[in-house]
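Data block below; observations after.
With one protein chain withheld, the remaining protein chains of the complex are depicted in position.
Moving on, here comes chain A:
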Amino acid sequence: MAAHLSYGRVNLNILREAARKELREFLDKCAGSKAIVWDEYLTGPFGMIAQYSLLKEHEVEKMFTLKSGRLPSADVKNIIFFVRPRLELMDIIAENVFSEDKLHSSRDFHILFVPRRSMLCEQRLKEQGVLGSFINIDEYILDLIPYDGDLLSMEYESAFRECYLENDQTSLYHTAKGLMTLQALYGTIPQIYGKGECARHVANMMLRMKREFAGSQNQILPVFDTLLLLDRNVDLLTPLATQLTYEGLIDEIYGINNGYVKLPPEKFAQKKQGEASKDLPTEAKKLQLNSAEELYAEIRDKNFNAVGAALSKKAKIISAAFEERHNAKTVGEIKQFVSQLPHMQAARSSLANHTSIAELIKDITTSEAFFDNLTVEQEFMTGVDTDKVNTYIEDSIAQKDPLIKILRLVCMQSVCNNGLKQKVFDYYKREILQTYGYEHMLTLNNLEKAGLLKPQTSSRNNYPTIRKTLKLWMEDANEQNPNDISYVYSGYAPLSIRLTQVLARPGWRSIEEVLKMLPGPHFEERQQLPSGLHKKRQQGENRTTLVFFLGGVSYAEIAALRFLSQMEDSGMEYIIATTKLINGTTWIKSLMDRPESQTP
């Protein structure tokens, strides 16, 4: 069970259960013992749907990673390939199958394409002469994966790159399909808003797909009132900024992958009493992070500066709870205390973990380097000297700081200045090429193509207008008891979330001017509901909006949306969906190109 998925306004467990059911059905189609050969990329996302135990129940005895050469031996009847539909993977599979045949074994082969089968891939298998070796070729439609109680992710890492660099809209097709699946389970979403080219494309496909299914009326009472589709390139700024929420910082510093984070082990050494800590663990500590953990759910979205206080408050509560045992006099009281013990112990270990993590993060956030970096970011966001070469960036390059850090800052300056002056632009690029190597030419070209780094074409910089109209900078951000979303970046209110907020109230009509300055069209569509499914809203009942970030969303943005959901007078609850959870680093990385060098 994944209970944390069902706590929210929308029970996302339904989606997970639907996915699990389909997986079981497929596995049962291949009777007998089986081994799964994994496309490694899929193991993370699959982990969110089904643990090994489920696979085991359906006679999965072995698991391998897909790699070329011969398949490892396993005494099973079925070999099932779980793969994304990619040509290069087909070649590996073909190789696997060929080397198998030589051994004259009688294992049955199956392929499960995730999330969709592909004629192109099947054609490739046919060309390779192995298509006939497969007994089942199926697809496992896993578009939107329930990530947390209010969060869906497609875990489609290359979505932004494909859409904006390569003009490949595969991810958008999957998005539209995923939204159709979602609507099949949660009812037709009556209102669709969107901003950006990709959003328009997805909405078009959705409406088209709905027409294709005309006649089979969806009779489920709609759970979502509104769908908001947002292109990442409408707001290029936000992911570049360093996230300052607890979860955001964990992601910035250690990286959260498929809901797990790997942390340096030293802080987590189990210190048993009377035992010298002889051997420190060397393997990274892996922790799962989601709202199933009560404490984490409480602090994940706080500004990091408010986390310390929250932790110490929690520590007091827990130790008070443990103190209760002294007050337990009667057998009944003791029994009640004992019954709460597991929960309390879990809470205590959770507290210990997060205290350690907070310490690790604090070491970094209090460093001068972090402070300087943040200062520059904030200068850019407030529009200070964005048209000049920045000394800090210059020095950082001279110090050979990590390239991604440099790129993040340079891109940010470019975005905040609506493009850099040609001289500044060329200067940065030259500095980067000279210091980090000419091979980054391609990366710079990519960033330019994606609009992250560009020369100023018109003399007018419209960022200040946008900033002022949407109140992107709040001088008096309250980190402890926030009253505005700007707390997630200690002053900067994410543009994407402001758009969402304005849409809910007072509506986009009030910001037409700004919307026109942002790239791509904005639009509104309505989907007819069958009569009888029009919701009769209770007094004071919140509306639910699904916000879909095409091209990725950061944890800080999610935190901001959660904050809006919790605001008493917002009247709106947000569920978040995205192609991938990103931060500036992973995002920029996905846009980098590095030719593989042959040393001459």
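List of remarks:
We take it that a contact is a pair of C-beta atoms (placed from the backbone, for glycine too) under 8 Å apart; a residue touches a chain by one contact, two chains touch by 3 or more; residues count from 1.
The rule we apply is simple: contacts and distances are computed from a predicted model.
One chain of the complex is hidden; its UniProt record names it "Vacuolar protein sorting-associated protein 16 homolog", one of "AP-1 complex subunit gamma", "Hydroxyphenylpyruvate reductase", "Vacuolar protein sorting-associated protein 16 homolog" or "Aldehyde dehydrogenase".
Touching the missing chain, out of A:A176, A:A347, A:L360 or A:L550, is residue A:A176.
Although one chain is not drawn, the whole complex shows that of A:N167, A:T330, A:N481 or A:S531 it is A:N167 that touches it.
Which of A:A3, A:L87 or A:A284 touches the hidden chain is settled by the complete complex: it is A:L87. As for the chain not pictured, it touches chain A at residues 85, 87-88, 116, 118-120, 123, 166-170, 172-173, 176, 201, 204-205, 208, 211-216, 394-395, 397-400, 426, 429-431, 433-439, 441-442, 445, 593, 595-600.
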